[in-house]
Structures are given as C-alpha cells and as structure tokens.
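Notes follow the structure.
One protein chain is absent from this view; the other protein chains keep their places.
Up next, subunit A:
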Amino acid sequence: MSEAKVSEADQGAADAAEPVNALPERLTGFVQALRGHGLRIGPGESVDAASVLAVLGLTDRTYIREGLAAALLRTDGQRAVFDATFDLYFPLGVGTPEAARRSADPGPAGPATAEPVNPVSPVSPVNPADRAVLDDLRERLAEALAADDRAALTRLAGEAVNTLGRYGSGPTAQGWSAYQTLSRLQPETLLARVLAALRAGQPPGFTDRLDADGIRRRIQGFRGLVGTEARRRVAELRGTDQVARRAVAPSTDQVDFLFAGRDQLAELRRTVQPLARKLATRLAARRRKASGGRIDLRRTLRCSLSTGGVPLRPAYRRRRPGRPEIVLLCDVSGSVAGFADFTMLLVQAMRDQFSKVRVFAFVNRTDEVTRLVSAGSADPAALSRRILTEAKVVGFHGNSDYGAALGEFADHYPDALGPRTCVLVLGDARNNGRDPNLPALKRISERARRVYWLNPEQTELWATGDSAAHAYAGLVEMHSCRNARRLGELIARLLPV
C-alpha cells in the first residue's frame, strides 16, 4: 500500500530531479538522524513508524508528522528536535517554493540540476528595484501576521529565503542563510504596523495590552519558519544527513550550560518544576527502599524468645526519620552563572525533600543568598542580576577566586555545616591562577557529611589553563555536569536520602 503511494509522491517531485529516495530508506535515514540527537529509538519503533505510514497513507503531512511522533517519541522535550528533523526528511516541497517560482521565472526551474534562477546576490538593499521587492514582501508579511495565517506565513518564509537568503556562488561555497534573510527582512520592525492593522475599526478593549506580545510570538514563529526553510534549502545542496546532524538544535535537556543562549536558558528554567517533581519521586522511592531490608539482629533475637528461640519473625532496623540538609555553594560569575542559576532554582523547587536548604553565592567573596533564591522562584529570570546587585559576592576585583571564597565560607559560616549536611559546590574551578586554598575545602569536607563538586566543564578540559579542578578533585568527589539531563541524574543518585 505504501509503495504505491510513494511512487505517486515521487512522480510529483520528479521534475525537481531530486534523487528518488524510496520511502523505507528515507524513514530509516530519519530515524538515524534522530538517534544522532540522542533519542533512543529501537528497530521495533522503526517498524511501528512504517506501519503508521502504511495506515495513514501519504496524503496529509500534518497527520504523518503526528503519527510518526506517536510511534517514535517516548517523552516530551524531544518534540523540537523531532520537528526540525522531520522538516528536513519530509519537506513541504522540493527546490524553489511554488510562490517564488511563479513570481520569479515562468520556466520549469529545477534547482538541483539547473543553475539558480536569480543572480548571486539577488536583492541588494541599495538597488531601488530590489527595494520594491523587499517592500512588497514586508507588506504581505504584515498582512499575514495580522491575520495570523499560518499557510501564508509558511509561503512567505519560502519566498523570503529564496529572494533574500542566498549567498556565495561556487558549488561548494553557496548556501542559504536564515540570518541573512531575517536581517534584510527585519520582521521585528513590522510590529507597529501589524498592531495598527489589528486595532483598525476595533473599539479599545482590555486585551489590547496583550496584542503586542501576541504579535511578538507570531514574529518569533515566523523566524522559526525561515530557519526551517533555510535548512531545507541547504539540505538540498549539502545532503540531508549532514544538515540534520549539524543544524538541528539539541533538545533542551542536552544543551550545554556553558554555551546556552538566553532563550535556551529561559526554556531550561521552564523545565525546573517538572524536573524537580520527577527527582522528588525518585528520591522518595530511594528513601522507601532504603528504609526496609536491614535486619536488626539484637531485636530479632529478643523477639525469638517468645517463639522458643526460633526467629520466626525477623525485626528490621528502623531508620531514623530525618531528611538531609543541603548547602549549595555556587560560583555566580560570568559564564558559569547559567548553570548556577538553574541548579539553585532546581534545588529550591525540591526544598520539601530536604530539612534545610541554604544557598551561598560567590565570585571572590561568599554571601548567603537563600532569601533571594526562595523569593526568586516567582521571577527566576531576574535571579542572577539580583544576586549580583543585592549580595556581597564581589570584592575589589571582578574575577572569580575560589580560594578566597572557600576560605570565607569556612570561616564565616561554620554553623551551616554539620554531620547531616550535604554540600554541593558548583563551578568550573577556574581560579585565575590564584591560590586554590585547599585547606579550606578540606575543613569543609571534614565537617560536612558529603561534599560533591559539580563542574560544568567536560573532564578533558579540567587540566587545561587556569583550572584547579584536579587539585580540588583530589579532595572531594568532582563530577562533570554539562547539561540538565546529567544534572538530574547526578542529583537523583548523589544526594543522601
């Protein structure tokens, strides 16, 4: 059944002279690409996906997207990666988009074989004729944004990439750039126009104040569409597999803390609550398991007296109730701040799992920020700024100094440490060449029950440059913790219950 449909679909694409990929190869290529992004998909799921295609047919792309998602995905949070990869392997069209083809050139332009229809730099902002093209595009984009017409926006994204996004001329050096398209088109500047179009003829109402944000979201969506379209065009030049590997952003929980952008950090913060809930259940399960199982020999013998010395009923050791205390000691300087923020919010969200949570921040001086963090859960985006302005974490200079900070913590807050305290030190241990002050860390680890150091750098980098990681790792357990998934694993495993 699917075979027949394939040939139909390929007939449609045949004029584009795309090398004809049979559906099974395309599907397995798709699955391979998803695996490359860390999704665990077994052959069983591939078979499911194939039977999904057989049942649904190839008539409706939306249905196929949802159907494949149902068969291949297992958790949410993988959807963004899936969608981007899907758009590469099951593209909306082949070659120059329909709308652009009609307006630019009446001939049957086969982009994979033929030379580009347009000259190398198709639209230059100084040329008046090109300005007209650009203005026309912006005009139509404003209309589509005002109407929130998804189909029109998709069409316009295709057209925009085609006319504005091309660069380079050689067969290896050319490509399509979403960045170039967007910086020429500047969809953000349409905001006022779209707002005016929406307001026209409407009486003012309460929801007017929400319109601007709504339109910003639509523009953001359009930027995404342009990115998708540019990736599709590049994939036709360079090969789908390669683009799928390089150009699709990783899923949120695998974003490297050190390289996360502002949007990615915001996205990460949104996962704090669900992740905290998951970790709490995992800790509770560990706690339940740990409570039973160890036989209390003395009480078993005492019990056995009533049955004539035969230990019929074993007595188990009771666990002392009580939850661990957590102390977080976070480097909040520069690039490490994203990691520290996320962990602070996560531990704060899990606070009911611990009897006490105290948070300390440092750059080169240490100060307690517990109050700021617990108030910060209402407005997590501003947390790091508030810590830097309201707490005394910076001394005479702005560089991090682990030695001084650890020393100050050990001297000024000895009451934070006790036999039930678990200390998590967060930071990259880049000490700017200063004294690492190992005795201070040693004192901390002697007083606390456990000390773990979570380092957002990968292990190979620990020995490089000004990193004192190996010196510290000799004293306390140090783990590399580069993304949210790893952090979740570590917290669930390391924390005492």
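Keep in mind that, in the parts below, contacts are C-beta pairs under 8 Å (C-beta built on N, C-alpha and C of every residue); 3 or more make two chains touch, one makes a residue touch a chain; residues count from 1.
The rule is simple: contacts and distances are computed from a predicted model.
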Margin query: Please identify the absent chain by the protein name in its UniProt record; candidates are "MoxR family ATPase", "4Fe-4S dicluster domain-containing protein", "Cytochrome oxidase subunit I profile domain-containing protein" or "Polysulfide reductase NrfD".
Written below: "MoxR family ATPase"
Notebook entry, point to check: Considering the whole complex, which of A:E25, A:E66 or A:E188 touches the chain not shown?
Noted result: A:E66
Checklist line | Sole residue of A:R140, A:R238, A:R269 or A:R434 that reaches the chain not shown, by the stated touch rule | finding: A:R269
Checklist line | Option from A:R35, A:R131, A:R246 or A:K278 whose C-beta touches the chain left out | finding: A:K278
Notebook entry, point to check: Taking the full complex into account, what residues of subunit A touch the chain not shown?
Noted result: 40, 42, 44-45, 48, 51-52, 55-56, 60, 62-63, 66-67, 69-71, 73-76, 79, 205-207, 209-210, 213-214, 217, 266, 269-270, 273-274, 277-278, 281-282, 285, 377-381
